[in-house]
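Accompanying notes for the structure given below.
Here the complex is missing a single protein chain, while all its other protein chains stay put.
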Amino acid sequence: MTMTVAVQFWSYFASLTGTRSVEVEVPGGSVVGELLDAIYQRFPALIPFRSSTLIAIHLDYAAEADPLPAGAVVSLFPPVQGG
Amino acid sequence: MTMTVAVQFWSYFASLTGTRSVEVEVPGGSVVGELLDAIYQRFPALIPFRSSTLIAIHLDYAAEADPLPAGAVVSLFPPVQGG
Amino acid sequence: MERWLSLSESSIDEAALVGSRSASSTSGAVLCFSGVVRGLEQDQPVDGIDYEVFRAMAERQFHLLLDEMEARWPVESIRLVHRVGRVPTGETSLWVEVRTPHRGESFAALAWLIEQMKRRVPIWKHPYP
Partner (left out) sequence: MERWLSLSESSIDEAALVGSRSASSTSGAVLCFSGVVRGLEQDQPVDGIDYEVFRAMAERQFHLLLDEMEARWPVESIRLVHRVGRVPTGETSLWVEVRTPHRGESFAALAWLIEQMKRRVPIWKHPYP
């Protein structure tokens, strides 16, 4: 059983990956960190930014250990800088 | 040798003394504290406020130990409260 | 707490915002911060900044911050505008106003809000040359 997760890239992560969003298949019951492993395999240009990458599920911040709900929209982005 | 010093009262010190200004004779070479002693003798209603009274000579703050220049205009007032 | 939040592509009319402030006889303090785009960004000359926003998440994160601010300080009103898209040098990109009963609260709440916004609200700056 796999599930499909939508992943959005914001700010210069869109340039690094060459896209604003992708769909990724992950095993059912995966956590956010497992999705990230799949993303880094496909987009190694993001790897150097891993430690400062911010993660959201829908509109809320998430951590690598959080479970991935079915139909999740995950956003990945560098540190924010409003103001 | 005495000299004449003008003393102004501000805020509720004017109500307590019943006047906005007086002239006081003090010995030449007096310091501010000696002027205050003369003022408190004449206006005992000010005595309870002595510890929080602010003193200026012309437009600058002064202390009791400061010398009194000839022709000084001395102002006495309670704590300020702008804003 | 009166709460007004706007993420806008239009320039911020600060005089109009100040003129439209509602009256209050309990707020003794109004503190207002304007962030202005500078001609230098990280020591490089720039003509402006392009602000990218993840709008739905930015609005949600702003409201979470305002909930938290309201729980911590007696803020009677908060109005915030963040400009998005291109903002030329010298123009205001962020305008935020808080009203509180006393002065100290306005400084503490506003400093906290801006600091937290810069950590949590998904907006990014892209200088344009």
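To keep things simple, chains are lettered A, B and C as they appear, and every chain counts its residues starting from 1.
The definition used in the following text is that contacts are C-beta pairs under 8 Å (C-beta built on N, C-alpha and C of every residue); 3 or more make two chains touch, one makes a residue touch a chain.
All values reported here derive from a predicted model rather than from experimental measurement.
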{"item": "Omitted chain - touching chains that are shown", "value": "B, C"}
{"item": "Where the missing chain touches chain B, by residue", "value": "8, 10-12, 54, 56, 58-61, 75, 77-83"}
{"item": "Chain not shown, touching residues in chain C", "value": "14-16, 18-19, 21, 23-40, 89-90, 92, 101, 103, 106-107, 110-111, 114"}
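Heads up, the rule we're going with is that only the chains that are shown with their structure count from here on.
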{"item": "Dominant chain pairing [most C-beta pairs in contact]", "value": "A-C"}
{"item": "Rounded Å distance, chain A centre to chain B centre (Cα mean)", "value": "73"}
{"item": "Distance between chain centroids, defined by C-alpha means - chain A, chain C (Å)", "value": "28"}
{"item": "Residues of chain B whose C-beta touches two or more other chains", "value": "none"}
{"item": "Multi-partner residues of chain C (at least 2 other chains)", "value": "none"}
